[in-house]
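Rest of the complex left out; these chains stay put.
A, B and C are the chain letters, set down in written order, and residue numbers restart from 1 in every chain.
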Amino acid sequence: MDEKLKEACGVIGIYSGAEDPSLGRTIYYGLYALQHRGQESAGIAVSSGSGIDYHKDLGLVSEIFSEKVLDRLSGRIGIGHVRYSTTGFNNLSNAQPLVVRYKNGYLAVAHNGNLVNAHELRYELEESGAVFQTTADSEIIAFLIAREASNDVVEAIKGCVNKIKGAYSLVMMTEESLIGVRDPNGFRPLALGKYNGSYVLASESCAFDTLGVEFVRDVEPGEIVVIDRSGVKSIRYRCGGKRSLCIFEFVYFARPDSTVDGINVYRARLESGRNLAKEHPADADLVVGVPDSGTVAAMGYSAQSGIPFGFGLIKNRYIGRTFIQPSQKLRKLGVMLKLNALKAEVKGKRLVLVDDSIVRGTTSSQIIRMLKEAGAKEVHVRISSPPVTHSCYFGIDTSSRKELIAASYGVEEIRKYIGADSLGFLSLEGLIKSTGCGREKFCTACFSGEYPLKVPGEGKKYLFEKC
Amino acid sequence: MDEKLKEACGVIGIYSGAEDPSLGRTIYYGLYALQHRGQESAGIAVSSGSGIDYHKDLGLVSEIFSEKVLDRLSGRIGIGHVRYSTTGFNNLSNAQPLVVRYKNGYLAVAHNGNLVNAHELRYELEESGAVFQTTADSEIIAFLIAREASNDVVEAIKGCVNKIKGAYSLVMMTEESLIGVRDPNGFRPLALGKYNGSYVLASESCAFDTLGVEFVRDVEPGEIVVIDRSGVKSIRYRCGGKRSLCIFEFVYFARPDSTVDGINVYRARLESGRNLAKEHPADADLVVGVPDSGTVAAMGYSAQSGIPFGFGLIKNRYIGRTFIQPSQKLRKLGVMLKLNALKAEVKGKRLVLVDDSIVRGTTSSQIIRMLKEAGAKEVHVRISSPPVTHSCYFGIDTSSRKELIAASYGVEEIRKYIGADSLGFLSLEGLIKSTGCGREKFCTACFSGEYPLKVPGEGKKYLFEKC
Amino acid sequence: MDEKLKEACGVIGIYSGAEDPSLGRTIYYGLYALQHRGQESAGIAVSSGSGIDYHKDLGLVSEIFSEKVLDRLSGRIGIGHVRYSTTGFNNLSNAQPLVVRYKNGYLAVAHNGNLVNAHELRYELEESGAVFQTTADSEIIAFLIAREASNDVVEAIKGCVNKIKGAYSLVMMTEESLIGVRDPNGFRPLALGKYNGSYVLASESCAFDTLGVEFVRDVEPGEIVVIDRSGVKSIRYRCGGKRSLCIFEFVYFARPDSTVDGINVYRARLESGRNLAKEHPADADLVVGVPDSGTVAAMGYSAQSGIPFGFGLIKNRYIGRTFIQPSQKLRKLGVMLKLNALKAEVKGKRLVLVDDSIVRGTTSSQIIRMLKEAGAKEVHVRISSPPVTHSCYFGIDTSSRKELIAASYGVEEIRKYIGADSLGFLSLEGLIKSTGCGREKFCTACFSGEYPLKVPGEGKKYLFEKC
C-alpha cells in the first residue's frame, strides 16, 4: 500500500569520556530521533573497555529495547543503528551493528549506504576463505578491516576504504575508540556533535537536538574521524573529490528539522514548492499537501502561487506494525484507512495536490479518486521532484526499474493513470535550485541516470542487502 | 508529559441484514477510525442470532485483534468500543462492550459519556441485591434494563433512560437488534449511516468515510434508534429539550474530518483561529501551531492576521506504548523527544504559537523554552479556547480542579508561568461563534462552570469510571 | 490426544493476621502445588482491608503472574484458584476468583465443584432482574449471597447454601474475613492448615507441604469456616448427613502426596493395584505403568503378584501449551511424541500394562500398538478402577456419555478395540476397599450411576460451566 522509496539506515555513535550508566538510553533516544530512516530493525552496541555487548532485534526502537536491556547497555563508547530491510528470510542476521572479534580485538560496525563493488569483494573474500554469515555490506567492511596487516585499527580502516566503492557513512567502535567514516562522494550524511566533553556522530542533526547535543560540523566526504582518549582526530583520506550528496534526502528522507551539509531540509523543501509553483502554475482554489511528505512543499507552492493552503486530507496515525490489512472484499477501503478527505474543505474546489514523489502511482490514484468522491472539482497534481526513472545503488530501495512508473511512462500517461486533471513534476534544475547549491554537489542518479560511480547491473543489485 | 484532556470513549454498531463473515473486520476498521477517542482498551461484540461472542482487551485496536480473532467475530449484528481509562487496577474488567445475559436473553452495551447519578443508582441497585463486577457506568445501564418488568427490550430501555442522568451516547445490541440511544442533552455525538442495506451507528462521521458508509443523520438528543429485521425505528423519548453538545469536541476531541450535529469540525477549528486573531492580534513574523492539535487553528489565525503560517515544530510520530520515558537524569529531554523546533524557520522571528487549550501548563512552558533556545525572538501564545476552569462530569477526564492551572491562576500568572511574551485565550463567545451556532446548543461547563445538569461533588466523581 | 477425565478446579485461601507483602507470592506457590487440578486459567485476589485487587488470566500459574503483578498483590487476606475449563468462547470471563461489589462491600469467590440446580437458580435470578456476565457457578453463588437480607456475610452465606445444590468447595473472602464452605455431601476436598498465626484453606494437603503449613483438619461436609480478627469460627450448617466424597480423587485427580478426609492418596492407589492383581491376575513377565497416572497402581500390582515392576514407557516432559500437533500426514506419530516404549525392557516379554482408567480408549490402543511394535509378546491391560459408565455432575468433565467407551461397550468389546491380549477392570468393591473406608463414604456415580443427588438431564449439564 505504501509506495514510498525506502531509506536504508540511520547511524549514531557516542564517545563518553567516562563510564556512563545512561549510555544505552542516550543512544536509544538518538535512534528514536532517527527512526524515520529505518523501521524494520535496530541495535545498540556498547563497550566499557573490555569486549562489546549488544542488543539488536526486528521492530521499532520503542519495541526492541526494554528497561532491563537498556540498564545493561552502560559503557564508555556506544553505537546504534536503525534499518529498513528488504523482505526475505533471516532478516535478523542482517540487523546492525555488526559486532565481531578479530585479531586486534572487538569491532562493531554500523553502516548507512550501499557498496557498488560488494559482489566483487565478496567473491574475492570467499576465494581467500572468508565465511559470510549475513548478506549485509557491513560484514564485508569488517572482513576487509580484519585482513589488513596493520594492528592499528585506523590504518586498517584506511586500507579498507581503499577497496570499497559506493556509498558509506560508517559509525564504528573498538573497545577504545569511536570512528566515523564518510565515503569520498559523501552520498549519505554524517555529522559530528558534542556535549559535556562527549562526542556524538549521527546521520542527521535532528538527533543532536533531541539529545541536547551541540552541532560541531558535518563529517567531510573522504574523511575518517577518530575519537578516543586523546580527543578527536581527523584523517582526510580522499577529501576534495567529486561530491555526490543524495538529493533525495532533501526531497523525502531527511527530517525537516535537520541540516545536511549546510542545507536546511525544511527550507529546501519549502523552496522546492515555490519553484514547483513557478514551473507548473495552476488555476485552482486550494493547495493541499499529501500528509506528511507533501505538506511543506505544498506550503511553498501556496506561498508562491498565492492560492490558499489548506488541509484537505486527514491522516490516521494509529496504524501499527500489527495492523491487519483489509481482506480482498474490504480492499476497496485501501488508502482511506490511513487518509480521509476533508469534504468540508475540498468540496466544490479546484485543488492543487502536492506530493514529494511518485513511485508506482497507485497511492496517488487512490488519493485523487478519494478527493473527487469528496467533491473536489479538479485535482491538479504537482510533484516536488522530477520523475524517478532510475534505480539507486547508493542506499535507497527503489525496487527494480520496472516498478518505477516513470521509467516506462511519460508524464501524460502517468497523469491518465492516476486520474489527475493535470500533472507537473519539478524539474531537476528546479529541485537543485531549491537547495541553494549547484548541481555538482549532488547525486541525481535516480532522476537523471547519471551515476557518479560505475554501478553493477540491475540483477546483481538484489543479491545483497544494502543499508 | 502529555497534558491533554482525555476523551473517554468512541462507539460503533453495525446491523447487517445477513450473516457477514467480515463483520468483525468492518467494526475493527471503524474502531480504528475512532481510535483518537480512546487508546487504552477496545472491544468488539457480535451475534449471529444466538448468543453474543466478544473479544476485548487493553491496548490499541491494532494490537488487540488478531486475524484469528477477527475471523471468529462474524455475525449479523455487532458493536465496538474504544476507551480511554483512568489508571488503577482491574482496568480490563471495565473494558467494553459489556456483554451480559439476563431474563430476556443477551445484551451488549457500549457507552460514551458519564452518568452524574451513578453513585445513587449503584447504591439503590446494591440495596436491592445487585452485584457489580466492574466500576463502569455501562454496568448500571445493563442492570437497569434487566430490572424493568417489560420483556420488550425497547420498553426496558425507555425505563432505564428515565432513571439515568448525565451524558450517554449508547450503542447496544441484543441477539436480534441494534439500538442507539443519545441522552436528552446530546452531550456526546452519535450518528446514523447506511450502506448496502446495512445500518451503522458511530460516534463520529469520520468512521463512515473510512468504511464507505453514507451519512444519514445525527441521532437526536433524547432519541432511541432501533434497527432490526423490520428496519429502522425511531423513538423520541425526550427530544426537544435543552441541548448541551460538548463544545470541546470542536476544540480538540473530534477528528477534523467529522461533522457533528451539522457542524464541521475542521471549519469550526479554522474559524476559532480566525476569531482568536481578531480578539488577540499579535505583532509577529510567523504563526506556528503546536502539532497536531493547534495546527488548524493556527492556519485560521494566519489567514485572518495575514501573518504567514509555518511549521515551527516537528513531531516525532514513532512513540509507541512501550516507549521508555527518560530517567531523572535525562528528563531535561522532556518534550523534545516528541517535538523539535525548526531552527531554520523560527530563528530570529517573533512567533505566534497557537494551541487548542492549556491544562496544566507544563507542556506549554517546555515548548516555549525550546522555541526560544532555537532562536525565536518572541513567543506570543494564543489559545483557541477559553481557560479550562471547571471539571467535566459528562465524559471527559479533566483530572481534578486543582490540576487545572486556570482554575487557580489568572491569564497574566499563566503567561509568566509558561514564559510567553504574551498570552491570549479565545473568549467563550468567540469559540461559540466559530461553530456557527448559538450558545444554547452547547455545554460549556469546563469553561463557564454552567453545568446543564446537577453534578455530584468533586470527590464522588472519582469513585466510578466514566466513559 | 489426551483422553483423561478433567478435574475442574483447585482453590486456596490465606488469612494472614498482618499485612504481608509476600501474600500474592505465597498463594502463587500454593496454586502451583494445586496446578494438577486445573491448567487453563488461574487467578489471585487479595485485600488489605479496603477493596479487593485481583489478577487472573488464561494459562498456567507460572505463565500468568509476573514479578510485578505478584509485588502488587500484597495484603492481609487472599484467595486463589486454578481451573480447567471447557473450550468455547469467552473463557477469560469465567476465570476465578470472581470479585464483586455488592451492598455489604467487596466479595471474592473461588469455587471447586458443580451446582446441579444452576439452571433453576439462574432462571429465578434472571426473572428477578439479575444480570449475568459469566457462565460460572460462582456468579450464581455471589448473587445469592448479595440478595440475602442480612448485612452479616456469614448469615448471607448460610442463606445461600440453603439454596444451592450439588458439589461445592468454596473459598471466599471479604475485606475482613476468609471463609471456607464445603457442601453437605463433601464431594470435593477442602482442608484447613496454619503457620505462624496465619490460616490456610486449600483443596489438597500437598499445598500445605509446599508452603510449610501445618495440616489442622479437613473442613467437614456441611461446614462453614470463618477466619477473621477473632480467630477461626466453625458453623456446621448441615453436617452429619450422607457423605459423598468423590472416589475418583483417589483414582486419578488428587496428588499422591495428599491426604483427603483421612485417606492417603498414594496408599489408596498402591492398594488399588494390589486389589487389581488379586481380582485380575496375569501370567506375565513384567508390570508396566502408563506414566504418570498408572505408575503407583502398577507398583501395587507388582508387589501383590510378584511379577517384577519395570519402566516400559518413557514420557517426554517438554510438551508445552504452544506445542504444535502433528499435521494429518504426521499424525501416525500420535502418542509417540509423549511416550516411547523401552524396547530393551519390553522386547520378548509378556506385559501387564496398568492404567488408572479408560475413557475413550484411543490412547490405550495406541500405547498397546507401540508396545507390540517394540517387541512385547503379550499386553495384558489392567485398569485400577471400574469402567466409567456415567457422566459426572459434581465437578468433573466426563464429556457426554456417548464419548465414554464403557457406556456403550462391554469389557470384551473394549479389549478388542484397544487390541489387548486380556483386559481387567478393578471392581467397585475392590476400589472402595483400597481406600480403607466403606462405600457409604463415597460418590461412585461415574462407575455406578448411583447419583447422591438428583441431577439434571445430560443436555442441561452443558449449558453452564462447572468448576
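Please note the rule applied: contacts are C-beta pairs under 8 Å (C-beta built on N, C-alpha and C of every residue); 3 or more make two chains touch, one makes a residue touch a chain.
Just so it is clear, the structure is predicted and the values come from calculations on it, not from any experiment.
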Task: Entire complex copy count, 3 subunits given - done: 4
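The criterion applied here is as follows: only the chains that are shown with their structure count from here on.
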Task: When subunit A is superposed on subunit B by its C-alpha atoms, the rotation angle in degrees, nearest 5 - done: 180
TODO: For the copies subunit B and subunit C, give the interface type as same if over half of its residue numbers appear on both sides, and as different if under half do.
DONE: same
- [ ] Starting from the mean Cα coordinates of subunit A and subunit C, work out the distance between those two points in Å.
- [x] 60
Task: Interchain centroid distance [CA atoms averaged], subunit A/subunit B, Å - done: 37
Task: For subunit B, residues that touch 2 or more chains besides their own - done: none
Task: Of all residues in subunit C, those that touch subunit B in their complex - done: 53-54, 72, 89-90, 98-103, 126-133, 135, 139, 142-143, 146-147
Task: Residues of subunit A touching subunit B in the complex - done: 22, 25-26, 28-29, 32-33, 35-36, 39, 60-63, 65-67, 70, 206, 209-212, 255-257, 259, 264, 266-267, 292, 295-296, 299, 303, 308-311, 314, 316-320, 322-324, 326-327, 329-330, 332-333, 336-337, 340-345
